[in-house]
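Left out: one protein chain. Kept in place: all the others.
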Amino acid sequence: MAENLALPGVRRREWPKWLKLPVLIGFGIIGFWVLVCLSVDFWPIDNPIDMVARRLQPPSFDHWFGTDALGRDVLSRTLHGARFSLMMSCAVIIFAVLIGSTIGAIAGYVGGFVDGALMRLVDVTLSFPPILLAMAVTAALGPGLENAAVAMIIVWWPIYARLMRGQVLSVKSREHVEAAVAAGASHSRTLLKHILPLSWSPILINATMDFGQVVLLTASLSFIGLGASPPTPEWGSMISEGAIHFYQWWICAGPGIAILSVVLGFNFLGDGLRDLLDPRSK
Amino acid sequence: MGRQQHVRWASLKVAAMLYAGVTAVTLLPSTAAADDALVIARDIDINSLDPARGFCDTCQIYFSNVYETLVGLGKDNATLTPRLAASWEANADQSQFTFNLDPGAKFSDGSPVEAKDVKWTFERLKNIKGGAAFLMDPVTSVEAKDAQTVVVTLSGPNSEFLNIVSAPYAGIINSDVAAASGATAAADAETTDKAEAWFLANSAGSGPYVLANYKPDDELRFKANPEYKRTKVAISDIVIKHTKDAVTQAQLLESGNADIAMQIDPDTAKTLNTENLNVETIPSYNFLYVALAPGAKTAPKLSKEIRQAIGYALDYDGIIEFTVGGQGTKTPAPIPNGFPGTSGLPEPKQDLEKAKELLAKAGVPDGFEIDSEFPNMNSYGVDLSLLSQKIQQDLSKVGIKVNLTPVEFSVWRDHVRGDGIPLTVSFYAPDYYGSAQYVQFFGMMEGTPWFNRAGGKNDPSIANPATAELLKKALASAGEEQEKAYHELALGMIEDRIIIPVVSPNLVLASSKKVTGLRYSACCNLLMDELALQ
Amino acid sequence: MTAPLLEVRDLGIAIGALDVVRGVDLSLGRGKTLGLVGESGCGKSITMLAIMGLLSEHVRVTGSIRLSGDELVGKPQSALAELRGKRMAMIFQDPMTSLNPVMTVGEQLGEAIAIHQPRMKRQARQARALDLLRLVAIPFPDRRLLQYPHELSGGMRQRVMIAIAMANDPELLIADEPTTALDVTVQAQIMELLQRLQAERHMGMLLISHDLGVVGDIADEVAIMYAGRICERGSVDAVFDSPHHPYTHGLLASLPQIDRTVGKLASIPGALPSLASRPQGCRFHPRCFHAQETCRREEPQLRPVASGAVAACHFAEIAVPSRKAEEVA
Partner (left out) sequence: MTRYIVRRLLSLPLLLLGIVSLAFLISHATQGDPLASIVSERQMDNPEVVAAAKARWGLDKSLPEQYFIYIRNLLSGDLGTSFRTKQPVAQDLLERLPATLELVIAAMLLGSTTGIVLGVLAARFRDRVIDHAARLWALIGSSTPVFWSGLIFLYIFSVVLGWLPGPGRLDARATPPEGLTGFLTIDALLIGDMGLFWDALHHLMLPALVLGWTVMGIVSRLVRASMLDVLSQDYITAARARGAGEVRVLLNHALRNALVPTLTIIGFTFAYLITGAVLTEAIFSWTGIGSYAVDAARSLDYPAIMGVTIVGGAAFLLTNLATDIAYAFADPRIRLS
């Protein structure tokens, strides 16, 4: 105890305030965007793909974020863009988790050659810098939001496969599992009833923390021109359209701030989550 | 390398760095590496620097200035002028041409330009089957009568042949030098020619400039050809700096880091601080068009009536306003305004009532859905994505729902040629001054690219039987009669409504006030030997 | 009369609203050894950190700590840093964790010298480091200089720590349970070394331990601490021979002796109260077999007892039978 009171200036509180505030901010930001996703159709804003005003108008009372090169309302497009970014990231994470953890669970449970082969595949996939792999896949499949999603699932599943395998391996040797096997439970039953329920939590936590990264990579692919197609109001492609009209800074500003806030929100959540789970910082 | 040497090398480097540091301090007020080359900012889209293979806008500029054609195009963008050929004559039905070469013309290595080089160049262009090989399609034989005389025999009358040989792709190559580097003009050149890589680092022409250096995605550097005497070359070094977007080009120009910016779009041009700049907006011969493919695999019914309805549904003025900020002109037919046969063509107009009426008559009063892919790029200042979205909006007013998919240009090319794309947008810039190339590209007759792309094989009904005959007539005639034939061809293409030109974007010629002699050439884009610095 | 080497008066240490240590008085003369004894968590380590000035700024220290008459409480960190390692040095409980794992023995020794003798040349420093290692009787000292802490045995590491502490010939050496983390066989060697150094250099040594046996062997004086307070203090002879505080008595009774095999603190039931739940009145009363009503109400103060020591027990005279008497009986 005395050591903990020593000079380094490390004060420890039972439940530090800073730990909660970022989580709250994170929840606030993400909550806002989820709300936007659900209700944006009812907002008193223009249609995101209609030309509603003169083109390239700076922000004004009628168009808070200005208008883009086609005279569309940037605010409306930014808000509608949340759907594509969040829904796509959701889909990517869900599929990556499902595919990854299934493969990981099988590898961990079956072991032997299957494990070796699957894990080498995981190793190789993880050896690619994510963006290069995603670019190669989207280039091969052809640009488009769906193909970008496929690319990102390919990038992300190995992470969950590795995680799940580790979990399954550690749970597998526990007594109650061995007891179940001894009692004659089938493989699928053992895996589903006894192993998986105990292996989920780290995967969920990781998935939350990866969300922001998926949003970023989606936008990046769209920015390069390998993601969403016009007139879809996707943030990355909006910024890439805005980059052409560089002097009209407001076209990029809306979607840029949107991406930043979503990623920041998830990072806040992830940070808080990590602090909560890391026994060291408690 | 021995260890001893290694150490010595290392200490040498350290010494060099120390030396650099010391001199750096003493020379501190000196400016950046003085380089008085004229700097041109443009997007370098080179696919090859071999005249028989390259086919792109930057290639056009490069070939025009490094290689010389037999015939040149005058400043009026219509009259042909002597270049390598001091004079020429055609036989009565314009199927055989004899060129008398300028005896003073020399390649950059000092050797004279001879008839054998012309023969070799033309045969190679044809046999390599590259991007511009179609130029040689009419040619059946090239004969070098003597060192100074070339006779070209065509398969039929072609009044445009002189215009064809004025295309930069038909620039004459020094055959001895190129052949020594693996180039060949033989019939199997397409597989046996090994010179493409050599052409990326060397040039072998007689033009005012020679290739100094090419770094892909970075710069293309020219230096004056000392052997070139035809005109006076004022600037000895010119560099084209790869600058992708208009805004950056404008920035370079404004900051004085570039002397000429070639692809500033009208929107950006408005933001330019013109104090030290000459900014001129002129009509161009480039145009963008909507293309319909009734024979495409996924196409809905696209009868002539429906195609015409689409033609009436488009808001031409709006398109020009949206895509180029009003800086463009309407083009009635897929032949640039000012080319033979285009005077007096009816201007396209939006007429929603008529469009709806035509749709009703065609049995689709409530419209239909149509898939559209377009190349995701910016051409001649027009963002094709913007253009497509505008068209999508226009057509929605008559109930036609367009599903847009942007694709990379290479993918688009693949798709448009394969299954076909029911509705797309694209662009065209002239390879030389002449209207036949447009009929041969857009005309609804067997063998033209757009006949195939529109699905002529699946739906032969889209062919326009009059086209082939009229073209033959146009090529065999001259003057008034030729003009009339092209005019009829243009009217036919308007009637067909497979190709609906929507905008001919103006060209912004922007340069620093020091630069003189900048102009836009219909054949050659930019002629560097005409440039000078005040 | 000159001031004693170390004089602590009414030392109080508090973190927020919690009193960790209160009313501690200690005094140590030059060349003497003072043993500070108590269970883990009783506040002896924090007292020692307070003396060294190593407590975080969030910890409030009151009272007075004088080193040769020089007041340390309230001195700025920079001034304290100059004293540390030079006039007072410290040896930690676990030599593994208190040596920097990524620095060699030589680097750490060299640093200890360089901090206070910045002008000393590299070579002189090297020689001095070597001397120090010889001083603490480390075999092959020149080889050790280049080794990392994890390459040494536990006893060797503690010798290095001692060498570091001796680097600038301090007047005061604080040894915080210097042998607890070591093998039994090594413990005696280290204590011997400390004793020898203390005698040779005429240092004052503050030995902190929960082991009365060790303290009894080498200390001149001893202070027993319980729950943040001193409960008995006096010469080793006085306190050991006739403890007057029931706690001291319990501690002594739990000493393993040849004729008795009793577990640690077997004679004291219960456990040390936590910081937040210290009882009213005498802090020891819940565990005291002799606790009376007064003990629950009133906190006893230190007062002289028959042995010549001071003890803080309401019933110091009667509560505890003389140890000697017990043994006789």
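Read from first to last, the chains carry the letters A, B and C; within each, the first residue is number 1.
In the analysis below, contacts are C-beta pairs under 8 Å (C-beta built on N, C-alpha and C of every residue); 3 or more make two chains touch, one makes a residue touch a chain.
Bear in mind the structure is a predicted one, so any value in this text is a computation, not a measurement.
J.: If the full complex is used, which shown chains touch the chain that is missing here?
T.: Taking every chain of the complex into account, the missing one touches A, B, C.
J.: Based on the whole complex, identify which of A:54, A:120, A:176 or A:193 touches the chain you can't see.
T.: Considering the complete complex, A:120 is the one touching the chain left out.
J.: Among B:116, B:242, B:297 or B:354, choose the residue that contacts the chain missing from this document, as touch is defined above.
T.: Touching the chain that is not displayed is residue B:242.
J.: Can you work out which residue in A:49, A:69 or A:259 touches the chain that's missing from view?
T.: Reading the full complex, the residue touching the unseen chain is A:259.
J.: For review purposes, identify every residue of chain C that touches the missing chain, sorted by number.
T.: Answer for chain C: residues 49, 52, 54, 77-78, 81-86, 89-90, 92, 94, 97-103, 111-112, 115-116, 148, 150-151, 161, 164-165, 167 touch the chain left out.
J.: I need the residue numbers on chain A that touch the omitted chain, in ascending order.
T.: Where chain A meets the chain not shown: residues 3-4, 6-11, 16, 18, 120-121, 123-125, 127-133, 135-142, 212, 216-217, 219-220, 223-226, 236, 239-240, 242-243, 246-247, 249, 252, 255-256, 259-260, 263-264, 267-268, 271, 280-281.
J.: Considering the entire assembly, which residues of chain B contact the chain that has been omitted?
T.: So the residues of chain B touching the unseen chain are 16-17, 19-21, 23-25, 27-28, 30-33, 35, 37, 39, 41, 47-48, 55, 129-134, 190-191, 196-197, 200, 215-218, 239, 241-244, 248, 251-252, 255, 257-258, 408-411, 413-414, 417-418, 449, 452.
The rule we apply is simple: only the chains that are shown with their structure count from here on.
J.: By Cα centroids, which chain is closest to the centre of the whole protein?
T.: The most central chain here turns out to be A.
J.: Where the CA atoms of chain A average out and where those of chain C average out, how many Å apart are those spots?
T.: 55
J.: How many angstrom between the C-alpha centroids of chain B and chain A?
T.: 44
J.: Within the complex, which stretch of chain A touches chain B?
T.: Touching chain B: residues 49-51, 55-56, 69-71, 142-144, 225, 229-231, 241, 243-247 of chain A.
J.: Can you check the complex and tell me which residues of chain B touch chain A?
T.: 245-247, 267-268, 271, 322, 376, 378, 383, 385-386, 388-390, 392-393, 404-408, 411
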